[in-house]
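The complex appears here without one of its protein chains, the remainder shown in place.
Let's look at subunit A:
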Amino acid sequence: MLPHGDDEEKWLAEGIAGIQHNAFYMHRALDSNDLKDALRYSVQMLSELRTSLLSPHKYYELYMRAFDELRKMEMFFREETARGTISVIELYELVQHAGNILPRLYLLCTVGSVYIKSKEAPAKDVLKDLVEMCRGIQHPIRGLFLRSYLCQISRDKLPDIGSEYEGDADTVNHAIEFVIQNFTEMNKLWVRMQHQGPTREKDKREKERSQLRDLVGKNLHVLSQIEGVDLDIYKETVLPRVLEQVVNCKDELAQHYLMDCIIQVFPDEYHLQTLETLLSAFPQLQPTVDIKTVLSQLMDRLSNYAASSIEVLPEFLQVEAFSKLSNAIGKVIEAQVDMPVVGAITLYVSLLTFTLRVHPDRLDYVDQVLGACVKKLSGKAKLEDGRATKQIVALLSAPLEKYNDIVTALKLPNYPRVMDHLDNGTNKVMAVVIIQSIMKNTTFISSADKVEALFELIKGLIGDMDETQDDEIDEEDFKEEQNSVARLIHMLHNNDPEEMLKIICTVRKHIILGGPKRLPFTVPPLVFSALKLVRHLQGQDGDVIGEETSATPKKIFQILHQTIEALLSVPSPELALRLYLQCAEAASDCDLEPVAYEFFTQAFILYEEEVADSKAQVTAIHLIIGTLQRMNVFGVENRDTLTHKATGYSAKLLKKPDQCRAVYACSHLFWVDEQDGIKDGERVLLCLKRALRIANAAQQMANVTRGSSGPVVLFIEILNKYLYFFEKGNPQVTSSVLQGLIELIKTEMQTDGSSDPSADAFFASTLRYIQFQKQKGGAMGEKYDPIKI
C-alpha cells in the first residue's frame, strides 16, 4: 500500500498544513513565554513527522519545515534558560515527558543543543545520551531524518580539539565516538530499508534509498571535519570503525556509496597512509558492488595527489602504494568472479594511470600491470565487448601518452600480449595510434630488437590477422593504414650501418609476408631506406675500408633484389621497374657495374614481359632512358648493349608520336654532358634523324587517316633537341641542318590549314630563343649567326 503520486501530494499537503497550524499556536505560546503550551504545540507539530505515507523526497519537505520551526524552539529554550525561568536540566527532563517518541526525541535533541551550549554538562555526555536515546526510532526513514537532525545540530558542538566544547584530554575520542555511532546507526537503518516492504517494489525502494544516502554520508563528512582526527586517530580508530560498518552491512548500495564517500571526504594523504587498511576492505565487499568505479576513484585521486606536488612522491614510495594497490586489485578480481572483463580492465587502466603518474621511472610496474591484465584476459577469445575494447585501448595508450616514446613501450614484454586480445579492427586502430605516436614525437627506432617488437605490436597492419578476411575493409582506410606503415619504416633508423642492416632485414622479414595488397605500399619505403643506407656507406667509404663488415652495399643490393622480386608476384611491374632503376642508379654510384647491370637487366625483362600497356610502356621507357643516361659505371660493351636495347624498344612503341619522342630522348644516351661522358655526335644525329623520319611518318599517317596533317609539334620538339646539341657543340649538328629544319617546319605550318595555337606559340618562342642567342653575341652569337629566321 505505498502511495501514488497524487495521494502523496495530498498527504504532504495535509502534513504541511498540520505543521503550520500547530506552528501558529506554538509561535503564540512563544510570544507569550508560555513554556507549557509551546511544548504542547511543538509536540503536536512534530507529530506530523510520524507519518509513514510519504516517500523520502516528500518526507524531506515536511522535515525541512519542522526543522525551521525547531530553530525557533531552540531559540526560545535558550532565552528561557538564560532568563532563569527554568534550568536547562529541568528542561531536558521536561521534554522527555512527551508520550510519543518521535516528537520527544526531536525536542530532546533541540534542548540538548542548548544544554551543550550552556556548558552545564560536558558536551560528550549530552551527545552520548542523545545518540543513545535515538535508538528508539527504528523506522528507517524517520530514524534517518531524526539522526540527521542530531547530526545537524551537533556538528558545531562536538568536543573537538580547539572547540569551545573541548573537555578533558580524551575529548576528541568522544566526538569521534559520537559521530561514528550515529553513522553506524544511520547506516543500519538505511540498509534495513530495502528489506522492508514487498519484494516487487524493490527497485522503487532502491531509488528511494539512494535519495537518502547523503543523510548517511553527512556523518562521514562531519568526521572528516573534526580537527582532532589526525592521521593517527584516523588510522587507529576512524577508518577501521567505519570500514567495519561498511563491510558488515553487506549491502551493495551502501557499500558502494560509503566507500566512495570515504575516498572523497578524507584527505588523500590519509588514504595513502592507510592504503592497506582501506584496500583490505574491498575484497570483503559484496560481489555485486561496483568496486571498479570506487577503486578507480581512489587511484585517480591518489594519482592527482601525486601529480599535485613533487614532494609527496616519496610518501608513495614509502608506503609501497603500487604494490598495495596492485595486490588489492588482484584480490578484488579474484573475489568477484562475476565481474565483467570491462570492470577488471577499467581497474587496470586506473592502476596504470596511477603508476605512470607516481612511478614514471618504474617500467617494470607498468609491465606488471599489463601482465596482470593479460592474465585476466588469458583463456578468453578476442574481446567482443565494445566497452572492454575501449578500455584496453585506453590501457595501451596511456604509456604511449606518458612517455611520448614508443621505445619505452617496446620494452614492455606484456604490451603486445595485451594487444593480442583486441579484435582485429581495434588492433589496427591501436597500431595506428602507436605509429602516430611515433610520428608525432619523431621517435627513431634504432635497433633491430625494438623493430622486431614494434612489428609485433603493429602486426595487425602488417599482415592479415587471420583467415577470415572481412570484405568490408574500406579501401581508403586501408590505404591510410598502409601509408602510415610506410611512413613508419622511415622512422626506423640507426646511424650504425650494421644495426641499420639488421633493421632492414627485420622489416623485410615482416613486410614480405604482407600479401599482395600491402607490398606496393611497404616495399618502396623499405627500398629507399636501404638505398639511403647504401649512400651512407658510400659516404664514409674511406673510413670503413679494411674492416670486416657485413653491411656492404653489395649485400644490401642482394637484399633489395630479393625484396623487389616480391613485387613481381603482386603483380606490380611498373613499381618494381622503378625500384630496379633506382637500385641500378645507386649501384652505379657505388661503382658496382655487375650489380647495376643486373638491375637493368631485371628492368628490361620486366619491360618486356610485364609491361604491356602502351602508356605504361612510354613512361617506363622514358624512365629507363633517363636512368641509363646518368649511369656512368658501365663499360663500353655493357653500355652499348643497354643503349641499344633502349633505343630498340623506343622505336618499337606503338604510337608514332611516342616512338618519335622516345627516340629523340635516346639521343641523350650518346651525349652525356659531363667531362668524361661519351659524346658520340654521330649517333646522336642518327637518333635525331630517325626521330625526324618517324615524325614524318606520323605526319603522313595523320594525313591518311584524318585527312589533315599531323602534329607539327613533334618537329618543333626535335628542333629543340637539335638546338640543345648545337649549343653543346656536337659537331654533327650544324647551323645548316638547323636552318633546314626550321624551313621544314615553316612549310609544314603553312600547309597545315588548321593551325594549332600551342604549336604556334611553341615554335614562336623557339625562334625567339634563336633570335636571342644571335643577338647575345660572343661565341654563342657567332655560332647562331648563320641561322636565318
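Methods note: a residue touches a chain if its C-beta (ideal position, glycine included) is under 8 Å from a C-beta of that chain, and two chains touch if they have at least 3 such contacts; residues count from 1.
Heads up, the rule we're going with is that contacts and distances are computed from a predicted model.
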| item | value |
| --- | --- |
| Candidate names "SURP motif domain-containing protein", "28S ribosomal protein S14, mitochondrial", "Vacuolar protein sorting-associated protein 26" or "1-aminocyclopropane-1-carboxylate synthase"; UniProt protein name, chain not shown | "Vacuolar protein sorting-associated protein 26" |
| Contact partner of the left-out chain, one of A:P56, A:G112, A:G143 or A:P657 | A:G143 |
| Hidden-chain contact residue, picked from the options A:K10, A:H57 or A:R135 | A:R135 |
| Chain not shown: contacting residue from A:H97, A:K509, A:K615 or A:K788 | A:H97 |
| Touch list for subunit A against the chain that is not drawn | 50, 93, 96-97, 99-102, 104, 132-133, 135-140, 142-143, 188, 192, 196 |
